[in-house]
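A single protein chain has been omitted; all remaining protein chains appear in their positions.
Here the chain labels run A and B in written order, and each chain numbers its own residues starting at 1.
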Amino acid sequence: MNSFLTGDTIVFLLRGLGITLVIALSTIVLSFIFGSVLGIARYTERGIAAKLAALYIDTVRNIPLLLFIIGFRFTLPLPPVISAITAMTVFTSAMVAEIIRGGLNSIPQGQWEAAYSQGFSFAGTLMHVVLPQTVRRIRKPLMGQFVTAIKDTSFCSIIAVKELMYSGTIIMGKYVKSIQVIALYAVIALVYFSVNMLLLGISKKMVKEQS
Amino acid sequence: MYESGGKMKRSVKVLVAGIIMLAAAGSAFAKSDALSKIKKAGVLKVGVKEDVPKFGYLNPSTNKHEGFEIDLAGAIAKKIFGDENKIKFTGVTAKTRGPLLDTGEVDLVLATFTVTDARRKVYDFSDIYFTDAVGIMVKKSSGVASFKDLDGKTIGVAQSATTKKALQEAADKIGIKIKFSEYATYPEIKTALDSGRIDAFSVDQAILLGYMEDSVMLLPERFEEQPYGAAIKKGNTDLLELVNSVVDDMKKSGELDALLKKNGLK
Partner (left out) sequence: MFELYRWKELFQNWFVFAEGFGITVALSAVSLAAMLILSIVVGLVRCSGNRVLKGIMLAYINFFQNTPLVIQILFMYNVLPRAGIVLSPFACGVFGLSLYTGAFGASIIEAAINAVPKGQKEAAYSQGMDYIQTMFIIVLPQAVRTALPPLANQCVNMIKNSSALAFVAGGDLMYRADSWASDTLYYPQSFIFTGLLYLSLCLPLSKWAERLEKKAVRV
């Protein structure tokens, strides 16, 4: 039954997993940075930065990731993996921005007022009072978005980037028996599942250690 | 006042002349600088197939590119740099190979790229280095024995390939109706054939051969000849001339034949 699990195939799939993780982790880090800037900018509701952030977020958030992935690949002179990371970062940043803005919105006005009465500036309040509380509240949706980033790397298979899904597709093109095909899908699904559960597990552990 | 007027007229003339000269110089550079840019970069960026055995194939065991088009790319790199290894390969599909030329991500595409008049409007092509034809793969168990048996059936093709047009014309000629399902990559089409989603898988025969196994067979008909040429961004005439000279020299010297034999294509 497992005649497709030869040494070569396993290595090939592992390389695919490697690319998946590279794309996902790059996206997560970059979109967290960029998304935070966007989310805070929109939250402040001051000046042109807030308006631009709002425009970016509202546009990007309402267009499918697949469109960015295909679109960027065919119009920007970037190597395949970089193009995929760029598309995913552009999209995920908008999602992260909204999560952060939601978190900031959930902080009661009273916190701001108390801080101001203590003499904190806007930036100071943000840094020392509001953000720390926000981080705790957004952990869950943020982790959810990062898990989604790992899953969404599978969209990159349509532009023939050799991440896990496309690597599996290539192998599947050579195997015909139903058992083999089912087993291959099962293996790939299991890998995604395990990686995501691992990520969620790590995040829960980090919270426990903090408290 | 008269004097400043005169000075202005003169400086305007100088400015205009300068702009014209710059533009002329610029267009002279624009015409032939692709090759010098490549030499400066030190590598030739080539788009190749990675899933077509004998033409452009990424060997999963060695993780190296191999095939006739790979060897041809090496010969071109040798002509430019004197070293056939100064190449950076980028895997492409029928879908991605054209746009990558436009964006400049690759300098050259050697990827079973069929030359057509419509495509010539968009890209420059070298002299033909191989001619294939479109074939059709069906399941042995389907009972389909020839093209006309595919009346009313669905054929899987790759997006951006010439296959769709070739088959539609052939179907119209003999008066049958066929439907198409498009996919982004070949392995997906083969899998769809295996699971019965489509009744046939069609593409250039060279590519089909990479997917042959016991449960499938090729229909006897061959359609529309597919002449392969190297694709280059429109306007890069210097690179085009160099590639043509390589291909023509190799044809004359018999080197092209030798490469075809080496890769099992003759």
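One rule holds for everything that comes next: a contact is a pair of C-beta atoms (placed from the backbone, for glycine too) under 8 Å apart; a residue touches a chain by one contact, two chains touch by 3 or more.
Only a predicted model underlies this, so the values are computations on that prediction, with no experimental measurement involved.
Chemist: Which chains here touch the chain that is missing from view?
Modeler: If we consider the entire complex, the absent chain touches A, B.
Chemist: Which one, B:Ala192, B:Ala206, B:Leu219 or B:Val246, makes contact with the chain that was left out?
Modeler: Touching the chain that is not displayed is residue B:Ala192.
Chemist: Touching the hidden chain in the complete assembly: which of A:Leu13, A:Ile40 or A:Leu65 does that?
Modeler: In the full complex, the listed residue that touches the missing chain is A:Leu65.
Chemist: Any idea which of A:Ile40, A:Ala53, A:Ile158 or A:Ile171 touches the chain not displayed?
Modeler: If we include the chain that is not displayed, A:Ile158 is the one touching it.
Chemist: Where does subunit B touch the missing chain, residue by residue?
Modeler: 95, 98-99, 102, 122, 156, 159-160, 164, 181-184, 188, 191-192, 194-197
Chemist: Touching residues of subunit A against the unshown chain: what are they?
Modeler: Listed in rising order, the touching residues are 58-59, 61-67, 70-71, 74-75, 102, 105-106, 147, 151-155, 157-158, 165, 172, 178, 181-182, 185, 188-189, 192-193, 196-197, 200.
One rule holds in what follows: only the chains that are shown with their structure count from here on.
Chemist: Based only on mean CA positions, could you tell me how far subunit A sits from subunit B in angstrom?
Modeler: 34
Chemist: Show me the residue ranges of subunit B that touch subunit A in the complex, using the header's touch definition.
Modeler: Subunit B residues touching subunit A: 51, 60-61, 90-93, 95-96, 99, 103-105, 184-188, 190-191, 194-195, 211, 213, 215.
Chemist: In the complex of these two chains, what residues of subunit A are touching subunit B?
Modeler: Residues 8-9, 11-12, 73-80, 158-160, 162, 166, 169-174, 176, 181.
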